[in-house]
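One protein chain omitted, others in place.
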Amino acid sequence: MVNKSVLVVGAGISGLTAAIEAAETGFEVFLVEKEAYLGGRVARMNQYFPKLCPPNCGLEINFRRIRSEHNLRFLTSAEVVQVAGQEGDFTVAVRQNPRFVNENCTACNKCAEVCPVERSNEFNYDLDKTRAAYLPHSFAFPTRYVIDGKACLGEKCGKCVEACAYEAIELKMQAREVTLKVGAIVWATGWEPYDAGRISAYGFGRFPNVVTNVIMERLASPLGPTGGRIVRPSDGKEVQKVAFVQCAGSRDENHLPFCSSVCCLASLKQATYVLNANPGAQVAVYYIDIRALGKFEDFFAKVQLEPNVTLIKGKPGEILEDGQTGDVIVVAEDQLARKITQERYDLVVLATGMAPSAGAQVPLLGLDDRGFVAPDQVPGIYGAGCVKRPLDVASAVQDATSAALKAIQSTVRRQLNG
Amino acid sequence: MRYFFYPGCSMEAGAGSYTKSLEAVARALDIELAEVPDWNCCGATVASSVIGDAPAQVMSLRNLAMVEGSGLDVVVACSSCYMNLALANRRFQNDPRFRALATKSLAAGGMQYRGKVRVRFILEVIANDVGFERIAARVKRPLKGLKVAGYVGCQSVRTIPWEFDDPEQPVALDELIGALGATAVPFPLKARCCGASHTLPQGEITSSSCRDILESAGEARLMVTPCPMCQLNLDAYQSEVNKAYGTNFQIPVLFFTQLMAVAFDLAPSTYGLKANIVAPGPVLAQYGVAV
Amino acid sequence: MADNSASSGRLKYEAGFAREVYGMENGSYLKLCMQCGVCAVSCATFKIMDYSPRRLFALVRAGRKEEVMKSNTFWMCTTCLMCKARCPRGIPIVDVMHDLKGLALKQGYVNYPQAAFYQAFWQDLAGRGRIFEGGVTARYFLKRGPKDFGKIMAQKDVGLKMLSHGRLPLRPPKAVKGKKELMQMVAKARELEQKGAN
Partner (left out) sequence: MAKKIGVFICTGCSIGEALDTEALARVATKEKKIPLCKKNAFLCGRQGAELIKQDVVAEGLEAVVIAACSPRINYDVFDFGPSTIVERVNLREQVVWSHPADDEDTQAMAEDYLRMGITKAQASELPVPYLAENMVKSILVVGGGLAGLTAANEAALAGYRVVLVEKEPFLGGFAGRMYKSAPSRPPYTDLEDTPVAGLVADVEASPLIEVHTKTTVARIEGGPCLYDVTLEKDGQPSSFRAGAIVVATGARPYDAARLDRLGYGRYANVVTGVALEDMAREGKIQRPADGKPVQNAVFVLCAGSRDPGHLPYCSSSCCVESLKQALYLKEQNPDAGVYVIFKDIRTLGRYEEFYKKVQNEGVIFIKGEVTAVSEDGSRNLSVEFADLLLGERAEAAEVDLVVLATGMVPSTVDYAEQGAEDCPAGNVPTVQQPVLNLAYRQGPELPALNYGFPDSHFICFPYETRRTGIYAAGSVRAPMDLAAATEDATGAAMKAIQCVELTSRGAAVHPRVGDLSYPEFFMQRCTQCKRCTEECPFGAINEDEKANPLPNPTRCRRCGVCMGACPERIISFKNYSVPMIGNMIKAIDVPEEDEEKPRIVVFACENDAYPALDMAGLNHLGYNAWVRVIPVRCLGSMNLVWVADSLSKGIDGILLLGCKHGDDYQCHFIKGSELADIRLSKVAETLGRLQLEPDRVRMVQVNIMDYDKVPGILDDFAERLVEIGPNPYKGF
């Protein structure tokens, strides 16, 4: 029997797209997400280039599509642990980790109000804290609270259980395993920021005022830890002079030998964040090549015209810190001016690249030499989005739409042939 | 634990106290070091330039070929020697063209090598084979409160695979300092080059580098290093630095093995503190060490 | 970098020198250089180099042999491996510098004191299989002649101190027993390397 349903793993922009497109076409879809909310990395972005529009706008539409789509069911806090079978007939074991909060939750916030412990907020890349009972973020979908099992004091505390009028809290909740039978699988587990701490010369982790581009998104976001004020982590000072260092990890055989495709535009976009927050600020972008493909060139041209934005051709060799002031000093060769420069900045933003997060442990999942989902490895399993190669959002959506069709073909193929 | 030990020219000569202290510490830790028989110079940073990489690396391989049958690892304590031996060995193992060339060349001198020897840096051996816990357990004279700058230098740390230590901000030496009861100070330039190869032709380059490094050591009272050239430049030329830059550095620079010997409370005669030019006596006196 | 200016003449791209460099043992790695510039400021001696390594490599590609060979860039290399560790294209820049030093020695671009030092060091090494620092020093000053006389005097203080602390052996080490065989190996390797290059 050919199973006509599709499993989509990962509910970032690629997974959401693949799942919704397939469901709206009339196929039954299961969407599995390891976080407690849908939206993935884009939910943590402040704006998209080149339109500078908020990702939550498109996510809101996608969530509305999910709300009205009966063919689509999603599981949060869930991970695929086992895949067996073949195209048209896969059996997938999914482990759903305990959320400790059930469907009764009305998001009334009473549990968080009484919760006595704090946890580091990884949604904001650990720049702030939440209570152990928390809503992942204001736009979280589903709008339900979660309890961090590691931080929670458990039943001996139990304050939240008392505070909840809806019997929504189950501190005894256990992980459960769900078995899904599907005809095709779309693997869209996305990417993770390359660990900038591995680039010793740039001082991330040693110097507080060296941050990464994903952290910058949170600093600029009105929903972020600073309410959208772009400040130095060391002293909370509003930034005047910011450097962006491109290819921090990308195009580098010691780190990611490929280009991460989006960082040039992301940094140009983030330059506009800085200028919006403080029109008098100075921004420098250190680059090897500016890669603004297609009509993104217009955006590049526009930012380049900003009088307070300077582009410096030359990848910095290292970043130093002035221990007294917390200023960070970028040492680079300005190749077009043919001189060595040592410039002082309030903040350095490393354009760290995209490492695939395919999850090498999953059986049947074919990965290539760099850990991306390889093309045509296993019939019926398709990569979508950045787990396949580094992509900007629109390209990831396109790719996910095409993966949805591939998955649909897998579910009808044997019917057509047989 | 048994190893072959490759001393190299410096450790035989100007850095004799390194060899001496290493042997003392090894004895204390039940490590047996047998000298590589009839070893030859690794070529330092020079041979590759004068005769080419491959011929220079063949010279290094001869040293490994000497001991291949033993099954023992070769431990190297000089950064430059380690770099040359390890890189030659790695190339022999990974580059088939070089392997063929080297095999023929060694044969021309009646020797054979199959690439089986492991070349190891002393610090890595101490970290991995001995372990800092065992070191700490052996400490008899904890160096409490002593602020030490761990200067790793350049070549060894960037030859060792990344997995062992960060090539720019290494931590193993700091951990060792900690194991001795002392405190490793923050030291941004701990893996920066001291400029050794310029000491003779253009000493001012070395002085400039050494000044930066000494300055970067901050509040350290003492510096330790695993490299004979670094030790020589920072110690013997410290007065030159002071002369050239009007500074007043008075930082004793010890081989890390000397500091281990101090913490192990070995007999001072066995680890050669007298060879140190910036006198470590005043700093070590408070720990009861008579130099 | 000493040279920030652009020369006024017109640069003619010519592949001959690039081919010569690419033909050396490590020279062909230069093909991979994408001119990112990390090496330019990763070098322990970047402040006193005529050209950054990156720029030197651009000059190699452009065929500017005289400027390359007469520059101090590769002589300033201390083999600290920082550039090699950082180069995003995995170019063993240090080894390329070795090649360029070798080319300079071979073709007589030997004005920098480092050239004399390298020659002195190798001669000392070749004679014994091991190094005698005193020997290297003596040979070096012999090569440099009277112009470096001042330097000998400058080194005097340090030398005396080292002597008094037992850091300056006055007698050379024993020669390697298998020195003859060692040199046979080297000769064979040089011969094979020559063949391989051509």
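Going in written order, the chains are labelled A, B and C, and every chain counts its residues from 1.
By definition in this document, contacts are C-beta pairs under 8 Å (C-beta built on N, C-alpha and C of every residue); 3 or more make two chains touch, one makes a residue touch a chain.
Fair warning: this is a prediction, and the values are worked out from it, not measured in the lab.
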Missing chain: touched chains present in the view: A, C
Selected from A:E21, A:E35 or A:D148 as touching the chain missing from the view: A:E21
From A:D89, A:E170, A:E192 or A:D289, residue that would touch the chain that is not displayed: A:D289
Residue in contact with the excluded chain [from A:T91, A:T341 or A:Q398]: A:Q398
Option touching the unshown chain, where A:N104, A:T325, A:Q342 or A:Q361 are the choices: A:N104
Subunit C, residues in touch with the chain not shown (by the definition above): 5-7, 9-13, 15, 18, 22, 31-35, 55, 58-59, 61-62, 89
Those residues of subunit A which, in the complete complex, touch the missing chain: 13, 21, 24-26, 48, 50-65, 67-69, 104, 106-108, 138-139, 143, 165-166, 221-223, 227, 251, 257-261, 289-298, 301, 313, 335-336, 338, 368-370, 374-375, 389-391, 393-395, 397-402, 404-406, 408-409, 412-413, 415-416
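Everything below uses one rule, namely that only the chains that are shown with their structure count from here on.
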Top-ranked pair of chains - ranking by C-beta pairs in contact: B-C
Where subunit B and subunit C are represented by their mean Cα positions, the distance between them in whole Å: 23
Computed distance of Cα centres, subunit B from subunit A, in Å: 44
Separation of mean Cα positions, subunit C and subunit A [Å, integer]: 47
Interface hub residues of subunit C, defined as touching at least two other chains: 85
Multi-chain contact sites of subunit B, meaning residues that touch two or more partners: 167-168
Contact set on subunit A toward subunit C in their complex: 201, 247, 251-255, 288, 313-318, 331-333, 335, 337-340
Residue ranges of subunit B touching subunit C (in the complex, touch as defined): 9, 12-16, 38-41, 43-55, 58-59, 62, 80, 83, 97, 101-102, 104-111, 154-155, 158-159, 167-168, 192-193, 195-198, 200-203, 205, 209, 232, 236-237, 239-240, 274-277
Contacting residues of subunit A [partner subunit B, same complex]: 200-201, 206, 254, 320-321
